[in-house]
Each structure stands twice: as C-alpha cells, then as structure tokens.
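Here's the structure we're looking at; comments come further down.
A single protein chain has been omitted; all remaining protein chains appear in their positions.
Showing chain A:
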Amino acid sequence: MAEPKLVVVESLPGCRARAARTVLGQVVLPGEELLLPEQEETDGPGVAGERPLRLNAAVCSRLRVVCGPGLRRCGDRLLVTKCGRLRHKESGSGSSGGIYWVDSQQKRYVPVKGDHVIGIVTAKSGDIFKVDVGGSEPASLSYLAFEGATKRNRPNVQVGDLIYGQFVVANKDMEPEMVCIDSCGRANGMGVIGQDGLLFKVTLGLIRKLLAPDCEIIQEVGKLYPLEIVFGMNGRIWVKAKTIQQTLILANILEACEHMTTDQRKQIFARLAEC
C-alpha cells in the first residue's frame, strides 16, 4: 500500500478573459468571458500618447454596448452562453459601442418581440385563437387583430390555417401574443396565408441568411420560376409555385442550400433552368 504522497496540484491555466475586439469572427464557447472595449480618449490636451490625469482613478468609463443573443452581462464583462461566432455591428450614432452577438446554429425557436413568424391555428376558444409557432407555448391571437376586423365583422380563420403575424408580447414570463396588423392598423402582408402551397421547416440560421439584404439565393430562385414565398423567423417557410412539382423542387433547393457551397448551388440552378 503506497504511503500518502504529497499531492501538488499544478496551477491550471484558467480561461483568461479576452478582449471582445480580438475575438470577433472566431468561435466562442459557453463559459468564456469577454472584456468590453474602453472608451477612447477623444480629446486630450497633451501630446498623443499622454492620458489626462483623472481625480477618481478607479472609474474607467466604458462605452455603452448592447448585448445580443448568446451573451449575458456578468459584472462589467460579457459571458458567452451559446457556442458560435462572435459578431459586432457598429451603431449608427458613434456614441455607443454598437452591438455584440453570437451567431449560433439552432433549430428550436424562442419567441422574440417584433419577429414576423408563420403560425398554425390549433384552437379557437371564445375571442382568441391559439397559434402554434414552434416555441414552448402556443401564442394567442385575438380575432380583432386583423385588418378591418370588428366585433360584427369577424375574420374567416379556421383551425389548421396558416397565419403570418408578428409578436407584440414575447418574454420569458408571459404567454406570447401575436397580431396580424402593424402599429397603424394595416395588414402589411400579414394575415391568413392563402390556399395550397407547401410549409416546411429549416434551421433558424438559414432563415437569417436568406433574409439578409444581399442574398443571392432568393434572386436566383426568383429567376427560375414565378413563385410566392413567405419566411417566418421561427424557421418555417411557405412556398407556392404554379405546379406541385415546381413547389417541391423549390422546397428541396431551399432546404439543401444550407449545406451547399456557392458553386454547387449555381450548378443545380443551371441544370434546373435548362429543363
């Protein structure tokens, strides 16, 4: 039996907090801490390189930074809670430090206020519809939240219909509520989605990629066949083309373009454009 040895635990290098600026574009893991950039000294009376003395040396003014998805505030640092690439966007006015967020790949949607989503009506109880949006709870939609709806003029919505609307209330403590009108009372494209067409589910990252301002995929798809398409931020896409076959082809292309490179995609489109 070995006698008790003196155990020396080597001091393990913990994850030192890194400056957020240096990690932009890299993959960050949950548990990492990021340091915020300090405020630049805009006007110093002295020569460049000198910093004016401050009376209260402890206070170090930092820029106001917005913490986006995947980051939480922890003291005066940012704690990463999801795995993904760290991104940054400068704000329009130069005063605040912009917004940092983590671009992660996810399948499950969590309701966020202001998001436009496609929901399926699952129940009609009294004055509200229960709409399944893919989150943890069905959202509620009042029958008065449609354009031109009054107590006498009810909208024609049945169980099983597809609805395109936006969230007005969506936080972790309350049941999400959605509406099909904007703040001026106009539909603006929202409401019941028409007959036929195909609804399918993709990952949330693909939706964000397709809705980016300069997405080539949508332009190329539009040149192929005339189509109607609705994107919901909850990962649902509704597509309708002239024939069923075209609709299925479009659905397959959109599902597959997550994993294809640009060249493969161009090849597929070229082949489809011929036939």
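FYI, a residue touches a chain if its C-beta (ideal position, glycine included) is under 8 Å from a C-beta of that chain, and two chains touch if they have at least 3 such contacts; residues count from 1.
Quick note on the criterion: contacts and distances are computed from a predicted model.
Only one of "AP-3 complex subunit beta", "D-isomer specific 2-hydroxyacid dehydrogenase", "Exosome complex component RRP46" or "Ribonuclease H2 subunit B" fits the UniProt record of the hidden chain, and that name is "Exosome complex component RRP46".
When the missing chain is restored to the complex, the residue among A:Q105, A:N153 or A:T262 that touches it is A:Q105.
Residues of chain A that touch the chain left out of the display are 1-2, 4-5, 7, 9-10, 12, 14-15, 27, 29-31, 70, 72, 79, 81-85, 104-108, 110, 135-137, 172-173, 205, 252, 255-256, 258-261, 264, 268.
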